[in-house]
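Here the complex is missing one protein chain, while the rest keep their positions.
By letter and in written order, the chains are A, B and C; residue numbering begins at 1 in each of them.
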Amino acid sequence: MGSKVTTMRDAIAELVRDGDTVAIEGFTHLICFAAGHEIIRQRKRDLTLARMTPDVIYDQMIGAGVARKLIFSWLGNPGVGSLHAVRRRIEQQDPEPLEIEEYSHFGMVCRYVAGAANLPFFPIRSYYESDIPKVNPNIRWMRSPYEDGTEVAVVPPLRPDVTIVACQRATPEGDAQIWGLLGCQKEAAFAADRVIVVCEELVDESVIRRDPNRTVIPSIIVDAVVEQPFSCHPSFAQGYYDRDNAFYLKWDEISRDPEALDAWLKEWVYDLESHADYIEKMGPAHWESLKPEPATSGEVNYGRYA
Amino acid sequence: MGSKVTTMRDAIAELVRDGDTVAIEGFTHLICFAAGHEIIRQRKRDLTLARMTPDVIYDQMIGAGVARKLIFSWLGNPGVGSLHAVRRRIEQQDPEPLEIEEYSHFGMVCRYVAGAANLPFFPIRSYYESDIPKVNPNIRWMRSPYEDGTEVAVVPPLRPDVTIVACQRATPEGDAQIWGLLGCQKEAAFAADRVIVVCEELVDESVIRRDPNRTVIPSIIVDAVVEQPFSCHPSFAQGYYDRDNAFYLKWDEISRDPEALDAWLKEWVYDLESHADYIEKMGPAHWESLKPEPATSGEVNYGRYA
Amino acid sequence: MSDPGYTKSEIMIAASARLLAGVRNCFVGVGLPNIVCNLAQRTVAPDLQLVYESGVFGARPERLPLSIGDPTLVSGSTAVTSMFELFAYYLQAGLIDVAFLGGAQIDRYGNLNTTVIGDYAKPKVRLPGSGGACEIAIHARKVLVIMRQAQRSFVERLHFRTSPGHSGDPEHDRARGWWGSGPTNVVTDLGTYGFDEETGEMTLLTLHPGVTLEQVRENMGWEPKVAPDLGETPPPTPEELRLIREELDPEGVYTS
Partner (left out) sequence: MSDPGYTKSEIMIAASARLLAGVRNCFVGVGLPNIVCNLAQRTVAPDLQLVYESGVFGARPERLPLSIGDPTLVSGSTAVTSMFELFAYYLQAGLIDVAFLGGAQIDRYGNLNTTVIGDYAKPKVRLPGSGGACEIAIHARKVLVIMRQAQRSFVERLHFRTSPGHSGDPEHDRARGWWGSGPTNVVTDLGTYGFDEETGEMTLLTLHPGVTLEQVRENMGWEPKVAPDLGETPPPTPEELRLIREELDPEGVYTS
């Protein structure tokens, strides 16, 4: 197994293609903003963006014009309010329409599970008496073939062309470990045709091999590995840095005004070469301020069976 | 949340009832022999035993007459051969018939998942052209409601009355951590009405709270917690003790002969008060010989966010 | 009306927390529900286990969480689970006793809209959508709603039914394999409501001190059903106020 280590630029250039369905997953935690920025920077177009909780990074990407469609279950700036660029496209087709396909959280999760497990549908006890199936013909109904005859909703598999997963640490081959909130990254990665792993730290495989139960994404499904510290800012990486809440609040202002949004994209994405520039521009004091005190896990004993 | 700590005797007496469906799960790892022995000792009757891989403990239980039915996917003494007591009952109805209901591994796993997730059925791409559905009417067929129209098998939920899970460590409330092979213990526990957790070590909740991602069974579904070192012998507990392979080989001889089996049950189960006696009778040198050298996991940092 | 010595948020919190008496576990949101649950833990429900939609159990946050995904919820918790397991093995399996919901619109049967104001295809306001609310409404054993009352939010007819409440038809109500009993209580800035067991209709149970029935009528889109024994919501106790102000939200983020 060879190393799959590459740069963010090359990973995005080679693995994300115009027209692709792309999932940058993460439930508040480990949202790979740096990958989203690189997609913007490379001016990818006509993407279908999938994500349970499109938040600020999808507002930025959609504001930058990379997407024609959004598949989601909750749309917002968590704890703050709306995604204004997304809303402008949905409410006013400004500057162009945005196709949407919406589910509930569990519906989205089950779509990824069906994609990961190669199932043609996944059953879910949801959507009863809700209007969601009325606006989404992909949500259908099936009846249990057993005596109970229970009626359940079903959702179809979601198979992104590319899933991008951020993690705390990975080997050059792509075995990736995550702790803290797990969201649906594993399912979204297994469901995808191509997987990019972005890690805070590249580690030797001996580190991973000491604790194999902590591996969430196995190298067998990984196409590229990018080492990129702070790739999730302004979201967080458990144990590495905190959520930059001030930025989430600031984004609310920026995204209300299309010109401010464009100016922000120019200053923080287009005019920078890479996330390294973003880190430098933000300044070391900022990163220092987001760093938590240590709280370590303790160790367990796997035993040596020789 | 109060402590749920009790003795094996009380846990089995109160939570396992004649006629129950009982799952003692574990895929070669963490198979709770001590709970099986206590069920034998208390002469429970008419149980339906469920398990992916009925092995030596189920041969002992079925040989002792606790069960009327077996739900399974692979029947054998792993790496050794047959379960002779089970075979006598299936092949010769000796001393009485044993009803069987059989699946493949994935079918059993999906039955537990459906039970855990409260789904009326679970789809699985299996059993095509196999004779298994011909002898098991619980395996049925459904067609995808989407354009592909793929035909899949479905299995019904399995909801044990009691699931017994062994783990390396747990809190008195029942938050249980497992490392090494995970089998389908989590799914079997969530699927069950009642859950007994048997731990090698009872630990303070501060130990668990340092590494919450390692928790496999949450206290919310646990009814009783039993601290019982070596409860999985002759199977193993990763990091605590090795598989006692000599016993698996010896069992092949014992179980071929109903009288030898009865004598073994008398000596090692009925005539002992508890697993503590079993440990003492086996002698400290035996336990010492099964202990692996340490191989620790290393630590991760969760960070303190205050 | 003279200053009652507490804010509208504070009486909403106190009234909601009391509804959790004896409850074993609860799906917690951010904002008011978070304070409500923490207050209940310290008063009427000492064994209450908080479950976060982000997959965290037994959280011991060292600061007021900014979202349900705050890292302070993870550090020192007893378990973290994937979203699939959270929704499948906990919520859909019926393990969640109580959940909180809210929305832009609610109707008299407790149905909620968090999707759009206006037409779905061309919305006037695009709201966040379901998130987990649709499943929560269906499977949490009880659903509590905390919302401020107004004509535009307590409506005769929802623009979109995101999360089902009751159907208004006792024969048909929640008949298809649901696990929850639907919305059981609504706490607003004006009073508290239950739901009629027969018809599933929202019923005013208590008015907050100083609030009139007329004010309630002015702030909802239908003629409210009123309990025959309409009472007054007990105001927050000094101990409840102390806990809210000193321990749970000392900076008054949610309660001022």
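Heads up, the rule we're going with is that a contact is a pair of C-beta atoms (placed from the backbone, for glycine too) under 8 Å apart; a residue touches a chain by one contact, two chains touch by 3 or more.
It should be emphasised that the depicted structure is a prediction, and the values quoted were computed from it without experimental measurement.
Novice: Name every displayed chain that the left-out chain is in contact with.
Specialist: A, B
Novice: Please identify which residue in B:Thr21, B:Ser104 or B:Ser219 touches the non-displayed chain.
Specialist: Answer from the full complex: B:Ser104 touches the omitted chain.
Novice: Touching the hidden chain in the complete assembly: which of B:Val113, B:Ala176, B:Ile221 or B:Leu261 does that?
Specialist: B:Val113
Novice: Please identify which residue in A:Ile100, A:Ala116, A:Cys167 or A:Ala224 touches the non-displayed chain.
Specialist: A:Ala116
Novice: Which of these touches the unseen chain: A:Thr7, A:Asn136 or A:Thr215?
Specialist: With A:Thr7, A:Asn136 or A:Thr215 as choices, the missing chain is touched by A:Thr215.
Novice: Please give every residue of chain A in contact with the chain that is not shown.
Specialist: Residues 1-2, 113, 116-120, 171, 175, 186-187, 190, 205, 208-210, 212-213, 215, 218-221, 302-306 of chain A touch the chain that is not shown.
Novice: Going by the touch rule given at the top, which residues of chain B touch the chain that is not shown?
Specialist: These residues of chain B touch the chain that is not shown: 27-29, 52-53, 72-76, 78-79, 82, 86-87, 90-91, 102-106, 109-110, 113, 124-132, 135, 150-152, 179-184, 186-187, 236, 238, 242-243, 245, 292, 295.
Definition applied: only the chains that are shown with their structure count from here on.
Novice: Which chain has its C-alpha centre farthest away from the C-alpha centre of chain C?
Specialist: So the farthest one, by centre of C-alpha atoms, is B.
Novice: Relative to the centroid of every protein C-alpha atom displayed, which chain's own C-alpha centroid is closest?
Specialist: Taking the mean of all protein C-alpha atoms as reference, the closest chain is A.
Novice: Would you kindly tell me how far, in whole Å, the mean C-alpha position of chain C lies from that of chain B?
Specialist: Chain centroid spacing, chain B to chain C, equals 40 Å.
Novice: Using mean CA coordinates as chain centres, what's the chain A-chain C distance in Å?
Specialist: Between these chains, centre-to-centre, one finds 29 Å.
Novice: Centroid from C-alpha atoms only, then distance chain A to chain B, rounded to Å. What do you get?
Specialist: It comes to 37 Å between the two C-alpha centres.
Novice: Return the residues of chain B touching two or more other chains; collapse runs of consecutive numbers into ranges.
Specialist: In chain B, the residues touching two or more other chains are 118-120, 210, 213, 302-306.
Novice: Indicate the residues of chain C shared as contacts by at least two other chains.
Specialist: 56, 70-71, 74-76, 80-81, 88, 92, 177, 179
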